[in-house]
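Here it is: the structure, laid out below.
As you look at this complex, bear in mind that one protein chain is not there, while each of the others sits in place.
Order of writing sets the chain letters: A, B and C. Residues in each chain are counted from 1.
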Amino acid sequence: MAFDIAALGRWVALFRDRVSDEQERLTALDSAIGDADHGANMARGTAAAVAKLESATPTTVGEFGKAVGMALVSTVGGASGPLYGTFFLRFGASGGDGAELDGPALAAALRAGLEGVVSRGKAEPGDKTMIDAMTPAVDAFEAGASDLVSAARSAARAARAGSDATEPLVARKGRASYLGERSAGHLDPGSVSTALLFEALAAAAEEVSA
Amino acid sequence: MAFDIAALGRWVALFRDRVSDEQERLTALDSAIGDADHGANMARGTAAAVAKLESATPTTVGEFGKAVGMALVSTVGGASGPLYGTFFLRFGASGGDGAELDGPALAAALRAGLEGVVSRGKAEPGDKTMIDAMTPAVDAFEAGASDLVSAARSAARAARAGSDATEPLVARKGRASYLGERSAGHLDPGSVSTALLFEALAAAAEEVSA
Amino acid sequence: MGSEEQAMKKLIGDTAAVVTDALVGMEAALPQLRVDHENRVVLRATPKDAGKVALVSGGGSGHEPLHGGYVGYGMLDAACAGEVFTSPTPDQVLAATSAVDRGAGVLHIVKNYTGDVMNFEMAAELAEAEVASVLVHDDVAVEDSLYTAGRRGVGLTVLLEKIVGAAAEEGAPLDEVVRIAEAVSAQGRSMGMALTSCTVPAAGKPTFDLPDDEMEIGIGIHGEPGRRRVKVAPAPEIAEMLVDPILHDFDAAGGPVIAMLNGMGGSPLLELYLMYGEVAKLLEKAGVRVARTLVGDYITSLDMAGCSLTLLRADDEMLRLWDAPVETPGLRWGR
Partner (left out) sequence: MGSEEQAMKKLIGDTAAVVTDALVGMEAALPQLRVDHENRVVLRATPKDAGKVALVSGGGSGHEPLHGGYVGYGMLDAACAGEVFTSPTPDQVLAATSAVDRGAGVLHIVKNYTGDVMNFEMAAELAEAEVASVLVHDDVAVEDSLYTAGRRGVGLTVLLEKIVGAAAEEGAPLDEVVRIAEAVSAQGRSMGMALTSCTVPAAGKPTFDLPDDEMEIGIGIHGEPGRRRVKVAPAPEIAEMLVDPILHDFDAAGGPVIAMLNGMGGSPLLELYLMYGEVAKLLEKAGVRVARTLVGDYITSLDMAGCSLTLLRADDEMLRLWDAPVETPGLRWGR
C-alpha cells in the first residue's frame, strides 16, 4: 500500500475540511494568546491549496508539494503561511519525481517537512508552537511506518497529544511569547491545526486502504 | 411681604440644589433628544451663579440679575446659557435699583425675564422648549401676585404642568428639532430645569414668609 | 474621581476638567499654537499680518480636530473650545475676537445650533472689532424650514474654514471673505450615520443605546440619535443612504465637487477608505465629478463609530483656494 498523487490530494482536501469545520475554534485559540486570525489564515490557505491541486494537476510528489506549498505561502501570510508552506515544499522535494510514497518514503517526506519548519521558524520543542505537535507525530509515524494506516493513526494521536501538552507551557516563539506568563493555560493554535493535518493524513490513509 | 436680595439669593441657591439633585435626570432627558449635557451645563452654571453672588454681594435687584445672568452666560454655553442668562439679566433690569421686590414687582420681573428668553431664542409656546414651562408659570404668578407664597406655588405647579405637556410634542426649536417625529414621547429637558427654577422660587417664598 | 468615572473607558483624569486638560496637552504638542487657558481659546503662536481679516470659529469640544486643529496659516486665527458638545460662551468668543483682530475685521464661522448662534451673537454684540458672521447649515438629514431651528452645521465647516481661510490669508477684505463664505455655505451638503453612540465624559455612559443589529441614519455631530434607526447594512447600502439624500437635495452633476468622507471618531481608517470606494462608485454613476477628496477623521463625535459624507460644488475660485497652502495640525499642504 502507498499514497499516490490522488491520495495525497485527498489528504489536503480532508485537511481543508477539518480546518473549515474548526475554523472558529482555531481563531478563538488565537484570540486568547495571538491575534485572532489563525482560523481565517488556515481556511484561506487550505482552500487555495485544494484549488491549486485541481488546476495544476501534479503528476509527481515533487509537483504536489510545490503546488500545495506555494499555494500556502502565497495566500496565508502570517507565521503559518511560510511554515506550512515550507513543510509541503520540503515534503515534495523529498518525494521528488516519484508518483507515490510507500510507508518509509512517506516517513522520510514528513521528516523533511518537519525539518523545513524547524529551519524556517527556529523553534524548539517546548517553545509552544506547531513543532510540539509535529515532532512527536513524525516520530510516531517513523516508528510504525511499515503499516501506513496504523502509522498515520498513531501519528495523529501523537500530534493531538503533543498539542494538548502545549497548554501549560509559557510560549517562547510566535506571538504568544509576547504574553509571557499569561500564555500558559492555553493551547497553541498552530499545534491544533497540526493535529488536524495528521488526523487528515490518518483519514486519507484509511480511505487508501479501504 | 417681599423678596429682598438675600431671598433672591436663596432662590438661586435652592435652584442650584435642585439642579444638582436632578443633574443626572436632566442629562438623561437631554440624551434622549439632545446631546447629553443639560445636567452638566445647569449644574456648572448655577454653581457659578451662587459663587458669583457670594463674591459680588449685590445690593440692588439690578446688580443681582446682572451677577446671576452674567455668571450663567459666562459659564454655561450651549442654548441654556444665553437663555437663562438673558432671563436673569432682564429680571434684574426690571427690578432696577430697588433692594427688594413685592408681589407685583416680582411678577413684572419674571415677565421681563420671559420676554428676554423669547426674544433671544425666538421660540413659541408649543415648540417644545423651556418657554412651554416658563410661559404658564409667569401667567400663573401674575394671576396671584398679591400673595407671594401662593403665587409662587401656583407658578411652580404651572411650570411643572407645562413641562409635562411637552412630552407628546414634536420639537420645532433647539436640538430636539433635528429628530423630527422622534422627538415626541420625551420631556423637553429645558422645560424640566425651568420647573426646578419655579419650584425653587416657591421654596424661597416659603422661607421668606416663615 | 468617583468609582463611576474610574470605570469609564477614557484617557482622562478629572471628568470636569477634560477640555482644560486637553488644551494643556495640545499646547505642549504643538509649538505653532498658543492657548489662552483662561478663556480656552486656541490661537496661532505667530498672529497673521496686520490688515488681514481674521477668522474665529469654535463650538463644543469633542469634534477634534475641529476647531482647534484648524488654527494656523491659511485657516483659522482662533478657535474657542466649549465644554464637550456645548457651545462656547460669549466671553470666550469675545476674547478670541479681540485677540485676533488685525484691524480688517473678524469673521465668525458659526455652526447652526441654537446655542452656538446665540453665544456668538452675544459676543458680536459686545465686540469692538468689526464682526461679520457666516452660518454653516449643511445637514440634509434635517428639514430646511423657516419654522424650526433649521439645518445643523456639520462637515461643511471643515471645507469652509479651509477655503475662506485661504481667502483671508491672501488679504481679501471682509466683504469678499463674507461673499466667499456665503457661497461655500450655499453650495455644500452633508449626511451622516452612526453605528454606535458615543460617551460624553461628564455623562459617563453612551448617549443612547443602539442594539447590536441597528444603526442610526441622519445623525449630527453631538452623539445624538439620527432621523431614523434601521438594521445594520453592508457598506454599499450605507453609501446609498448617504449619497441619495444629498443628490436629492441639490444637483451635483456637471461641475466639480470637493468630497469629504469623514469618520465620526470610532471607525478605523480602513473602513473609511472602504466606504469612500462605495461612495465614489455611486457618485460616478450619478455623473458627479469629484475634483478633490478628503478621507479621515476631520469632524468627529468623540468615539462614535460611523461616518458622514460632505459634497461641495466648487467653482474655480473655491478650487484654487482649496489648493492654496495650509499649515494646521489637522490639515496641511503646500508648506
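A few points about this structure:
In this text, a contact is a pair of C-beta atoms (placed from the backbone, for glycine too) under 8 Å apart; a residue touches a chain by one contact, two chains touch by 3 or more.
Just so it is clear, the model here is predicted, and its values are computed rather than measured.
The undisplayed chain touches these shown chains across the complete complex, A, C. Checked against the hidden chain, the listed residues A:T27, A:T135, A:S163 or A:S191 yield one contact partner: A:T27. The chain that is not drawn here is touched, among residues C:A50, C:L146 or C:L270, by C:L270.
Touching the chain that is not shown, out of C:V41, C:V93, C:A203 or C:C307: C:C307 (per the contact rule at the top). Against the chain not displayed here, chain A makes contact via residues 27, 31-37, 39-41, 44, 73-83, 120-121, 172-175, 177-180, 182.
With the whole complex as reference, residues 1, 5-14, 18-19, 21-26, 28-30, 61-62, 64-65, 69, 84, 195-196, 212-213, 215, 231-236, 238, 261, 265-278, 280, 293-295, 297, 300, 302-303, 305-307, 327, 332-335 of chain C touch the missing chain.
Note that only the chains that are shown with their structure count from here on.
If you take chain A and chain C together, no chain is in touch with both.
When chain centres are set by their Cα atoms, the one at the greatest distance from chain A is B. Centroid to centroid, with C-alpha atoms defining each point, chain A and chain B lie 74 Å apart.
The distance from the centre of chain B to the centre of chain C, with each centre set as the mean of the Cα atoms, comes to 31 Å.
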